[in-house]
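Heads up, the thing below is written out as structure tokens.
Complex shown without one protein chain; remaining protein chains in place.
Then we have chain A:
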Amino acid sequence: MNRLGPGPVGSATAASAAGQYRVCGNCRKVPRQEKRVQVSPPLTRGPSAFIPENEVMQANGLDERTNLLVEEYSTSGRLDNITQVMSIHTQYLESFLRSQFYMLRMDGPLPLPYRHYIAIMAAARHQCSYLINMHVDEFLKTGGIAEWLNGLEYIPQRLKNLNEINKLLAHRPWLITKEHIQKLVKTGENNWSLPELVHAVVLLAHYHALASFVFGSGINPERDPDTSNGVRLIAVNNFCVCDLANDNNIENASLTSSNFGITDSLSELEALMERMKRLQEDKEDEEASQEEMATRFEKEKKESLLVISGAFDDEIVSTDVSRYIEDPGFGYKDFARRGEDHLPTFRAQDYTWENHGFSLVNRLYSDIGHLLDEKFRMVYNLTYNTMATHEDVDTTTLRRALFNYVHCMYGIRYDDYDYGEVNQLLERSLKVYIKTVTCYPERTTKRMYDSYWRQFKHSEKVHVNLLLMEARMQAELLYALRAITRHLT
């Protein structure tokens, strides 16, 4: 089993952590060359800082995978690190690429440069310079106006209007109302048509979620000598690396105090499997009352806020990134915490992706619904029936717990789900990781990645990331589409 040795690597990072981070924050104003010297190379080579290179490269179904990668390379002219890491899950990668290709390059309501600029705006909300760089290039290649890259003041009002919804969608999608939609749709000359808006929303949600994946899997910056010679506006090589690979020095109390190394990791795994088995078998045993169920959801929601304290006031946002965002201080605020205005819980059954979201999205932006549908379905049902070293395991409950936990943090509740399961199946360090990756992806550290499920394979952790990413995307889409539906009726 090739898991990353948490010991040596972890401590090495921790040692240099503080200094490196500061350097990184400051050096954004320093010329690039200088910076390059200062920053140590990424911890691992290959596409991800978290996952050893050979781990990414070896996977089952090699033929199929090679085919897919060859095809992707021949269509897009490159194989980015995201693709490489995702290719561990070939089936998923295929539907992911297909939908991404469709929304970026195929017929759609928005002009091509717009699409990439929207991707930049979305990625900038999470300071994901990896994605920003990628799309700055694409933006210019598709004939975008270079001036726009100077920041939001330089873009047309119409695009600028998208800021508000971008901000909300990224951090607090439950705040989106039909008024926001109306503001975009009915503003005279700068208005968005509904198909355009839906396209934009899909792009925004896709890139917010993808940013989660990028940080969550520690995607390394592209090594691309051609494009690094000054054409890029942003320091390509460093930001991501130091942010991801070093430890951000935010040790959560709960994290350090958790049974780190105390419990034998194998027995942990056994216990988890035991719990899963029990949940699957005897549902009827403990019939919780409805009130109990409701409180469990509330509890889970509440607990999710304890997972991370908001000790991030001194966040440094580089100017390279901040030029694409407005109101950088706006971040995720726990859904549950807002006792004052008391937002109603989103009942999943009242606005589901399958029934409502799909129909609306497909109506306004044809065919994307099918592609997204396939992707959601794929990620939800993806399983190899293995858990770490064990085979023939039904992981349905675990996957569902992950998916629903993400939705829970966004205030989406499933009537037919017992949120007690989340508590039983997801250990604390995993919850920390989930919360970070979905809500504050830019704060993800290697420590967090390593600290949960230590006996699991990297491919399984990538699988977790995929689930988180898609769950997040669906949550954002549901809120946005619900608002659009309300606007329509």
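Some notes on this structure:
Throughout what follows, contacts are C-beta pairs under 8 Å (C-beta built on N, C-alpha and C of every residue); 3 or more make two chains touch, one makes a residue touch a chain; residues count from 1.
Simple rule for what comes next: contacts and distances are computed from a predicted model.
Choosing from "Transcription initiation factor TFIID subunit 10", "Golgin A7 family, member Bb", "AP-1 complex subunit sigma-2" or "GATOR2 complex protein WDR24", the protein name stored in UniProt for the chain missing from the display reads "GATOR2 complex protein WDR24". Within the set A:E179, A:E274, A:D327 or A:D350, the residue that contacts the chain not displayed is A:D350. When the full complex is taken into account, the listed residue touching the unshown chain is A:S359, out of A:Q91, A:T177, A:S322 or A:S359.
Considering the full assembly, A:L488 is the residue among A:A146, A:A271 or A:L488 that touches the omitted chain.
Residue positions on chain A in contact with the hidden chain: 67, 71, 74-75, 101, 105-106, 283-284, 287, 289-291, 293-294, 347, 349-350, 354-356, 358-360, 363, 370, 373, 414-416, 485, 488-489, in rising order.
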